[in-house]
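In this view, the complex is presented without one of its protein chains, the others remaining in place.
In this document, chain identifiers A and B correspond to the written order of the chains, with residue numbering beginning at 1 in each.
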Amino acid sequence: MKNSNVLRVESLCKYFGGVRALDGLDLHVSHGEVLGVVGPNGAGKTALINTVTGFYRATSGHIALNGEEITSFPMHRIGRLGVGRTFQNIRLFKRMSVLENVLVAQKGNATHLLRSLFRSGSNKAEQQDAMNLLELLQLSGKANNLASSLSYGDARRLEIARALAGRPRLLLLDEPAAGMNESETEQLITDIQQIRQQVDAILLVEHDMNLIRKLSDRLVAMDYGKKIAEGTPGEVLSHPEVLKAYLGSDE
Amino acid sequence: MLVGQLLNGIVTGAMYALVAIGFSLVIGTLDKLNFAHSEVFMVGGFVAVLTANYMPWHLALLVIFLVGGLLGLATEFIAFRRFQTNEGKITAALASMALGLIITDLVHKGWGAEPVRLTTQSQWLQTGHSIFGATVLNLQIVILAVAFLLMAMLHLLLQKSRMGRQIRALAESSVSASLLGINVRRVTQTVFFVSSALAAVGGLLVALRGGAASSDIGLTFGLKSLAIMAIGGMGDLRGALVGGLLIGVLEALMFQLGLGRLVEMTAWVALIAVLIFRPHGLFGGGIHAQEQRA
Partner (left out) sequence: MIADHLFFAGINVLLAWSVYVVLMTGSLSFAQGMFMAVGCYTAGVLTVNFGWSLVPATLMASAFASVVAAVVGWPALRLRGVYLILVTIGITFCGRVLLENFKYVGGVAGFGGMQGATHVTVLVAVALVGAALLLLSRSPLQRTFDAVREDDRVAASLGINVPVVRMIGFASGAFIAATAGSLFGHYMSFVRPESFDILLSVYVVLYVVLGGVNNMWGALIGATVMTLLPEYFRVLAEWRPTVFGLAILLMLLFRPQGLLSFRTLSSRWKVDQRLANLADKP
């Protein structure tokens, strides 16, 4: 049972002084599935991603990746074990080109630093891999452009491409559709459905209900750092607790 | 002999604390590293040379306080006003370093590179009393009194006054502070004024004790206070005080143990030791501790 879960989170707590960003959260993501995570602002969704990736050190609880306990591992170790993520407020490497942003995330160069000194910048296979990823996200035409020059939608897609460049097993997407218009969101749904084959599992945090419904196999709703509902998108989005949590938000 | 050395150490420590508190105040409330601070400290000694021959030292103290404060305002305007962003922080620190270079050079052009004698009018400062078998000079008492008085006044300012509340609010969060209607520029200027005034007075005290104003103490004494600030915990004023006294006493002990030639290393070795075992300093609180290290 445990090993079919790409990610398992148990009683996870993250406290900042008096603020309980995560307060005893349990969830799991099975192999091959897309788990959607919804909740009002401040529910702890980004805190969840930050804690799983090691950005925050958990106050208590357990995080396991493919059965292996990663709770207090440093960020780069978790990254190398196969976790990729995007950021809610876009954090691209602005001074590098689109292509370079993807290249830098490739595992070989991150892990074998001194060897990477002696490779010429145009290693064919690596470039090809990177370009394939960029094609997947409709960015191949902009490969040599500076990341800072990208439009909002393109920048969000580059974040995803970069997260995939390390060939992660688990992909954590933090509001990838934020700020996108309808057609961009539709394209994103198609893109993510394609990306599914590249990774073992996806955890998708989103506010856009359309996207969540179409992509998620299962849904978890959070509020105040805890899980308040779990099930199919239909079940969760009509659950009374969830509706109560969202009352007052403008969804 | 030991008591005398310890007293010396405390006196030095009080002066270190005065300068370190200034550094700490700026970094604690504004998250900025002001490298011109140690040069303002140095200038304090030279202003003392200018004034102490013409007025009693307690008036000179006031003048130096004001001059220091004004230099602080100038520093804020020249090196920090334009660089308010996050990336700007390093730029501002470098700009303050450049300003420090200019100040030192101007002092060299005005007085030369050798130390300048400070002749105080009163013999009173040099008279001593015998306490616990050691000789305690009035000078030392004055230094301690001035230093602690200023620190107490700072404490009152921060805890009891309206401006103090605003400063503390700014230290918590610059965004919330401006949302609360606090005039961030006015508070920033006040912080720079106060911290630089303290530094300048520190310079006066050092010059008084040594009998001369010297242009290279900015780089030795002054930078050491930077280390002390980090030892105490960046942004923590208690830490700066405790750190200063601690280092002052440690240095005195070094002399006592015959390790006087290595004394300049004390603060820096202590800094490295603290960074290994307690990275946020002795009183590691404040805004710098809030960023969780993963």
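Methods note: a residue touches a chain if its C-beta (ideal position, glycine included) is under 8 Å from a C-beta of that chain, and two chains touch if they have at least 3 such contacts.
Remember, it's a predicted structure, so these values are computed and weren't measured experimentally.
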{"item": "For the chain not depicted, the shown chains it touches", "value": "A, B"}
{"item": "Omitted-chain contact residue, chosen from A:C13, A:M96, A:L136 or A:A178", "value": "A:M96"}
{"item": "Absent-chain contact - pick from A:T111, A:N181, A:N210 or A:T232", "value": "A:T111"}
{"item": "In subunit A, positions touching the absent partner", "value": "53-55, 74-76, 78-80, 84-85, 87, 91, 93-97, 99-100, 103-105, 107, 109-111, 113-114, 116-123, 126-128, 131, 140, 143-144, 162, 165-166"}
{"item": "Residues from subunit B at the interface with the omitted partner, ascending", "value": "33, 78-79, 82-83, 90-91, 94-95, 97-102, 104-106, 108-109, 219, 223, 226-227, 230, 234, 261-262, 264-265, 267-269, 271-272, 275-276, 279, 288, 291, 293-294"}
